[in-house]
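Structure incoming, see below.
Only one protein chain is missing from this complex, and each of the others stays in its spot.
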Amino acid sequence: MKSAASRHVDAAKPADAMSSQKSTRRRVAASALVWALLLTAPYWLPLTGGYTDLGSRVLVFSLAALGLNLLLGFTGGLSFGHAAYFGLGAYGTGLMLKFVTHSTPLALLAGVALGGLGATLFGPVTVRRRGIYFAMITIAIGQMFYFVAVRWNSLTGGEDGLTGFERTNIHFGHAILNLHNSTIFYYFTLFFFAIGCAVVWSVLRSPLGHTFVAIRENQKRLRFLGVSVGFYLWIAFAISGFIAALAGALYALLNNFTSPEDLNWVLSGDFVIICVLGGMRTFWGPLVGSVIYVVVQDYLSSITVNWMSFIGAIFVLAVLFFPWGLLGFFQRRIQK
Amino acid sequence: MELLLFNIFNGFIIGIFYALMALGLSMILGLNGIINFSHGGFLALGAYMAYSLAPAIGFWGALIVSPFLAGFVGLIVERVLIRPLYGRDPLFSLLLTFGLAMIMQDLIRTFWGATGLPFEVPNALTHPLSQVYFFITGYRVFLVALALLATASLFALLKFTRVGIRIRAGNADLEMVSALGINIYRLRAVNFSLGIFMAGLAGVLAAGRLGLTPTMGASLIMPSFVAIIVGGVGSLVGSLLGGIIIGVAAGITTTYYPAASDVVIYLIMAVVLIVRPRGLMGQEGLLE
Partner (left out) sequence: MSLLSLKNVSRHFGAVTALSGISLEVPQGELRALIGPNGAGKTTLFNLITGFFRPSEGEVRFSGHSVKDVSPEKLVQRGIIRTFQITEIFLDLTVYQNLEIAVETAKGLNLRPWLSRRRRREVRDSIDELMDTLRLGRLSNHLAGELAHGDQRLVEMAIALSHEPKLLLLDEPTAGMGDEETQRMTELIRHLHNQRGITILFIEHDMAIIFDVADRITVLDNGRLLAEGTPAEIAANADVQAAYLGGVK
């Protein structure tokens, strides 16, 4: 019996190792392709009828969704309120530029801090419940920030949004980073997008990330391994909040404007559908979803006043026919 | 003092809308396991249908027919869109009803226009009942009475009719109910459309008070969520209570610090979650 088992081992191992090597190679190739496309986007975007700021917008939404997906896709935390931390990031940056300093990096930092700490602070309230309840609480807390922004007229400009600030160039000694230039701002955004990717990527490969995935897979088992699930859910919530805040801060810089809509639950829903469209369980899903969603939205709103119905239909159809997203779909095809 | 009373009464009325919404949402959440983002859309639909029906069948006719129509639309939506979601990750029902809410709002805007419309209520209902407390109009008293009547009927239905008893049993233990050979799909369909009926009714009542806009339901959905969380998931009485509490709290805040009136309900929610995570009347372990 023993020898049969060991023969089985010998026969099975090389095949497994080969297939895992193959899939690693495929993954590396896919990532290289993604980065090549992103790095050259300002050059090929105009050829496809796009424009550079649209590229920056895609990156911003990807970054926000990437942060959300760490919680949603990998930890299984159903946050429907991530626009709150995105919006706090945007307001933090806008307010800093308007009232305190003309330094873009400092403003960016302020936005990230405001949104990230917001998520860190309110995380413990949300992680008290799981499942649907968790979703409802995240939405409601998000909505609280929305109303604060709407009502605190003197500071935020209320419903009209916050205006009167502008991103400024960054000086490195004699060199100047001219952020007023759309192309340069795109690369500026890409730089932070890359940082976000690096953070999520390394977290997912670490014990922390393994713990997150374990929470998604089986909370009971994890609990009986001595792990307090709520605590780690909170950490996932905080990290993803910081990344969403970074995206929001960049968004404020991109538009030189921010409004309560950047905090609204409708935007939270957008982030979630972006993750789902691309593939929640995949690393590049948020980017793919963002490309689809932002471009389609941009296009629809330019051709029809009923674009909301079409966007709504995307939600409905995606859920009914395409729940694992584009990348999830391909991944399953390859595995079969 | 009068201002405070006025705002409390106002808050109470708004609280009733929250409560009617939350009641339907809570029923659907319990038995169907779905957070219905499109609930506000159904509320608006009920209101707009009443608006179109009123010239033909009058206010009273519309008040009765419109909620039933809304419930009927709910029945169809349940069959076509909601049923495939049972037993799946709650994420998907959230997304689908979210999309549905967008579609409904957009369609309403397309059919009836984006600008607000007035909704006439019978003259008999518009007079103030008291000289001093001018804000107690006949319509508002009527509204409170009707909401109470509807809620009482709903509870009676759940308590005394066969389908009601089954709905409550299904809420408590779904497996048990299906083990007893009860058609769980039909039960869920009835339950869903009953919840939508309540939203439709709230819609007609809201139209009479504030007029119609395509977003009239969307602005009520969030407070209704809060009402459910405050009251406790799984408890219909809790949802009712939660709605009234946050409505009145918002009313009181309006008196002293108007800017915070929207925010205060979320603060109440946060406090409830910290002090009593399962809500005022919630049971442990539901839907988790």
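Every chain is named by a letter (A and B) in the order it is written, and numbering of its residues begins at 1.
Note that in this section a contact is a pair of C-beta atoms (placed from the backbone, for glycine too) under 8 Å apart; a residue touches a chain by one contact, two chains touch by 3 or more.
All figures in this text were calculated on a predicted structure; none of them were measured in a lab.
S.K.: Among the chains you can see, which ones touch the chain that has been omitted?
M.R.: A
S.K.: With the full complex in mind, choose from A:213, A:266, A:296 or A:313 the residue touching the hidden chain.
M.R.: Residue touching the absent chain, from the options given: A:213.
S.K.: Quick one: which of A:80, A:232, A:283 or A:307 touches the chain that's been left out?
M.R.: The missing chain is touched by A:232.
S.K.: Which parts of subunit A face the unshown chain closely enough to count as touching?
M.R.: 5, 8-9, 12-13, 16, 19-20, 202-203, 206-211, 213-214, 217-218, 220-228, 232, 235
Everything below uses one rule, namely that only the chains that are shown with their structure count from here on.
S.K.: Which residues of subunit A touch subunit B in their complex?
M.R.: Going by the criterion above, the answer is residues 72, 78, 80, 122, 125, 128-133, 135-137, 139-141, 143-144, 147-148, 150-153, 265, 269, 272-273, 276, 306, 308-309, 311-316, 318-320, 323.
S.K.: What residues on subunit B touch subunit A, complex-wise?
M.R.: Where subunit B meets subunit A, its residues are 29, 33, 35, 81, 84-85, 88, 90-92, 94-96, 98-103, 105-107, 110, 222, 225-226, 228-229, 233, 259-260, 262-263, 266-267, 269-270, 273-274, 277, 287-288.
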